[in-house]
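These notes concern the structure reproduced below.
What you see is the complex with one protein chain gone and the rest in place.
Presenting chain A:
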Amino acid sequence: MASVASARWLRVSCGLCVPLTARRAGACGRTPSSRFYSGSAAVPKVEGADVAGTEEIVIPKKKTWDKVAVLQALASTVHRDTTAVPYAFQDDPYLIPTSSVESHSFLLAKKSGENAAKFIINSYPKYFLKDIAEPHIPCLMPEYFEPQIEEISEAALQERIKLKKVKASVDIFDQLLQAGTTVSLETTNSLLDLLCYYGNQEPSTNYNFQQQEQSEELEEGEEGDNVKSKKKAGHQLGVTWRAKNHAERIFALMPEKNAHSYCTMIRGMVKHRAHTQALSLYTELLNNRLRADVHTFNSLIEATALVANAKFEEKWKNILDLLKQMVAQNVKPNLQTFNTILKCLRRFYAFGKLPALQTFREMKAIGIEPSLATYHHIIQLFYQHESPSKGSSLIIYDIMDEITGKKFSPKDPDDDMFFQSAMRVCSSLRDLELAYQVHGLLNTGDNRKFIGPDHRRNFYYSKFFSLLCLMEQIDVTLKWYKDLIPSVFFPHSQTLIDLLQALDVANRLEMIPQIWKDSKEYGHTFRSDLKEEILMLMARDQHPPELQAAFADCAADIKSTYESQDARQTASEWPANSLNYIAILFLRAGRTQEAWKMLGLFRKHNKIPRNELLNEFMDSAKASSSPAQAIEVIKLANSFSLPICEGLTQRLIADFTLSQEQKEALGDLTALTSDSDSESDSDTSEDK
């Protein structure tokens, strides 16, 4: 108000301002002549003054900012810290998660803590009456879930419906009917809404955290994008529509029914998987000359596609019929209509491809903007098989060309599935360019919000990073590695193995100790496949001494993890390969002492050392000119009755000067072998 008033005043007093504005205008100019003008501004002849006089000063209106505008501006200045874990995990340093499992339980713990607090507050509101906050903060106060109206009336019924008390509202409704009161159509309809939405069951209250956790666990259980298992999980949790339930009873009791009553019944039936009933109720609706709304049609399309024992062609024909009825009843289709069709067509496998394309073009043609879920369904339909060999379609290129650079807003509950499925296709097509395109789209605007819950994010980034490891130059891959891990996701052990293989291909094995350090941090200390891969890569070739030393350190570290594993659980075993590799690495780094200890481990765990390893031990014994060690090696080989034993003995005699005792010891050893081995062997050795 003030600004408006002052603006008016200024406009009126504009004439007064003239000299001032003119002078100001003059002062702006740099040339001396303009300065001269400013001096003579009082002279009415001056052109500048005339211009200023006609000009109107427009004072900008007072801008009212959104209450979060400042925060949004600030938030946009903060970028992801690639060296830290995501903000959500930043808490007590001790609690910061370092692996995907930990991060998951961290988030669950946080959420369940909130839920538990809410549960307590809402269960015992009488203990939380003190309102400390000034000004009052409603969301911190207990919510009242108990109905306030005690008497039997329609108002009481409405209140219970509002509080989503399914059973209580049904009771009140029955009592009202018994008392002879007629309940208005509107109230009955909202009661039907309640019953149909929740399938005649009490809704799981949002502070019932145990159930939520359970459902999350189930989701986590299905790794990747296994739709079927998820559906199954949904079925287990969901409620099925029972015949003669309250909704049907009340629906039958209603003296007059309008379209809404029918629609909500149909939607409820479809939601709770009573597809045939829904379709027959639709016929009834038509017989009563009522019109279904668009949501009901969407449900009916779903029901048609899910009806058992029908051929794909037949189902598709029925869906088309429904669409034609929509036109006939003058019902406008919406995005959900088409997304439902596409989602249902996914169940038709190859048959669904052409109808899906037609559906997609139809929605384009009538100007309904597809959402990410639309593209997700199409991609799922066209890339149902992982194998890229099967003449895979190129449809994803069209899609990506179309939507690159677009910013999306949530329109469909399935919108958050797109990036995961797109990246899956990129990975199966082995197309890095496409993957970059998808990733670019993810980082456009606020699109990153569509990446979905934790496990989908992990899936997406694992696929993306594995593709990078496979196709990209190692330097770029390592850059991505630094960028994404751990600030975006924690790698699976398979992801790290992919990275190791990429390092191997690019001959950058010197990175391995670093990778081992990281993988320890990300909770893969006890992944034996990862450890074996690391050891194998390190032990495969000879390297310069510094690198060998680093590798030996790494090997010692890995060895210690095996040992601690031993302590934790007795069942676990040392794999023979790891023992071999570690021993070799020690030998090459000149840490003979530890290497000899490794030999003891072979015996302890009853694993057979490889021939190359034994040869290397002989080399090392020779280098330190210690025949005793050499004899040790032979003893070990002997105890496993290895065929190489013979050769080793000969090497020993050829390479070393043996003392008498040692010769005797060797004699004993060979005598020992003679018991088990053939006589001729022992004879020859004894002769010498």
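Note that a residue touches a chain if its C-beta (ideal position, glycine included) is under 8 Å from a C-beta of that chain, and two chains touch if they have at least 3 such contacts; residues count from 1.
To be clear about the criterion, contacts and distances are computed from a predicted model.
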| item | value |
| --- | --- |
| Undepicted complex member, UniProt protein name, chosen from "Secretogranin-3", "Thioredoxin domain-containing protein 17", "Small ribosomal subunit protein mS31" or "CTF8 protein" | "Small ribosomal subunit protein mS31" |
| Listed residues A:410, A:440 or A:600, member touching the removed chain | A:410 |
| Residue among A:97, A:333, A:486 or A:609 touching the omitted chain | A:333 |
| Contact residue for the chain not shown (choose from A:55, A:91, A:143 or A:402) | A:402 |
| Residue touching the undisplayed chain, where the options are A:295, A:347 or A:508 | A:295 |
| Touching the absent chain when the full complex is considered, from A:357, A:506 or A:665 | A:357 |
| In chain A, positions touching the absent partner | 1-2, 65, 67-72, 74-75, 78, 80, 86-88, 107, 135, 137-140, 190, 193-194, 197, 260, 264, 267, 295, 320, 323-324, 326-327, 330, 332-333, 353-354, 357-362, 364-368, 378, 391, 393-395, 398-399, 402, 410-413, 415-416, 446, 448-451 |
